[in-house]
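Removed from the display is one protein chain of the complex; every other protein chain stays in position.
Letters A and B mark the chains in the order given here, with residues in each chain numbered from 1 onward.
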Amino acid sequence: GTGRFGLVYDETAAVETQLAYRLRINVNAKFEADNGVTYGGRIRFQDDGSAGEAYFSPAMLYVEASGVRVEVGNANTAIDSVALMYNPEIGFTESSFGDPQGAFYSFSSGGYDVDRVGIYAAYSYSGVNLKASYIKSNQDDPNSVDESSIAADYTFGQVTLAAAYADQGAGIEGNYITFVGAAYAINDVANVGLNYNDNGLSVLGKTITLYGNYNINGITVAGYVSDSDTDGADTAYGLGAAYDLGGATLAGAVHSSFTGDMSADLGVRMSF
Amino acid sequence: GTGRFGLVYDETAAVETQLAYRLRINVNAKFEADNGVTYGGRIRFQDDGSAGEAYFSPAMLYVEASGVRVEVGNANTAIDSVALMYNPEIGFTESSFGDPQGAFYSFSSGGYDVDRVGIYAAYSYSGVNLKASYIKSNQDDPNSVDESSIAADYTFGQVTLAAAYADQGAGIEGNYITFVGAAYAINDVANVGLNYNDNGLSVLGKTITLYGNYNINGITVAGYVSDSDTDGADTAYGLGAAYDLGGATLAGAVHSSFTGDMSADLGVRMSF
Partner (left out) sequence: GTGRFGLVYDETAAVETQLAYRLRINVNAKFEADNGVTYGGRIRFQDDGSAGEAYFSPAMLYVEASGVRVEVGNANTAIDSVALMYNPEIGFTESSFGDPQGAFYSFSSGGYDVDRVGIYAAYSYSGVNLKASYIKSNQDDPNSVDESSIAADYTFGQVTLAAAYADQGAGIEGNYITFVGAAYAINDVANVGLNYNDNGLSVLGKTITLYGNYNINGITVAGYVSDSDTDGADTAYGLGAAYDLGGATLAGAVHSSFTGDMSADLGVRMSF
């Protein structure tokens, strides 16, 4: 699992500065069959302060063998799993206005309202990752609008390329989502990348994000600039720093949103 | 825990074919005292798609020593724990119309509506299993209608005999449940059995089920025929096959119900 806690500031909130925390426990059950195939399942529970108590996710089951992984139930989705998409994230809450702004499904930490099920398949071979997923929004509804998505990414040397597409993202009719990203590892301590998102029906339309990070004396400084093609949208940007505490990370960031509002965070995140 | 996923078909459902899955995690806590007595407890959580998220069971606590086991709280029941009762089950969802059709309590995977508590005792000695349980349907209600049940089973050589009786099954007045079963292991690869159920107040009355299975080249073929003494009830039957995947099992079945409706399943089940 993972944990994090710290302070978050949001200029637009009723109470601007709040203490925020999240503890996430992934319960994984699995076994490897005699023939090398791995069978497993996952249920997550977490508390992020939103529900007043910890809460369960729906379950995911999977089978894995020879670079192929198939998930059923609360499956991951191809578009949410593509490489590079969340690289612009900074701060202890790992957030960014350079993240995709459109709606699409992912592994759900919270419960479903309806009988949603998904299936996901991934194949990895020598640096190439291919993924496809299909999420039935409501199995009990014969007219269910379902999401399908595909993704591919490839790393060769210092360059990583990635692309993904979702049809009827999040089960919304006419919501077509596209992502294309490229990243370049300049050297051991510096990286840059460029992400393009067509956010489907989102008011933010298409966004393009330039991001980078640089490590100096154990401190990683990272930043991004994100631009929307929507009239009147400001350029969003953020700057963050992270310091390795020997396994845990002290991280902080300031952001300016597409509407010009300031937010910030400072705290610790950890993995178990 | 256990997991399973696959497709289920039900002729009578609004959406006939659905993806079904269940992931069940048993959280067991126990320790063995210096004198050899084991003290423990169990809380289960699972997701079977019915609640939109994983959910908790109530807790069970137990004490175990010298072949005696006593359970308190969300206890097992004698009638639900008797040998042979669920042997007619087939398919990846492990279901059968040869299962008992009456109402009685068992370890509850879901929550209670009222303040139910139970106590269960089991004793095993050289092939004989004796069990008794008492479930108080609602501790807060002085007029609570409570279930008591007893069970016995015995294996000698190739033959297993079993019988169980529940008084006021599931806390329903006048609901008397009886089970008698016999099974014969013909050889290493073939078994047959006969189960009799008096289903108490169930509309299906008394049912008698003949079942058997045969293993050939790693595939286990199994089937059952179940007959009810109720006027107009069809003979229910089912046929299934299971293939060992080296720990996990690929299994499928087709069933015809007491009303002549067809259902089927095909999928994988696993244990962790």
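Keep in mind that, in the parts below, contacts are C-beta pairs under 8 Å (C-beta built on N, C-alpha and C of every residue); 3 or more make two chains touch, one makes a residue touch a chain.
This one's a predicted model, so the numbers in the text were calculated from it and none came from an experiment.
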**Fill in**
Touching the hidden chain, out of B:V63, B:A103, B:I172 or B:V221, is B:V63
**Fill in**
Contacting the left-out chain: of A:Y125, A:F156 or A:F272, that is A:F272
**Hidden partner chain, residues of chain B it touches** = 27, 29-35, 37, 39-43, 45, 55-61, 63, 72-74, 110-117, 119, 136, 139-142
**Request:** With the missing chain put back, which residues of chain A would touch it? List them for me.
**Result:** 1, 3-5, 14-15, 18-19, 21-23, 25, 45-47, 49, 51-55, 245-248, 268, 270-272
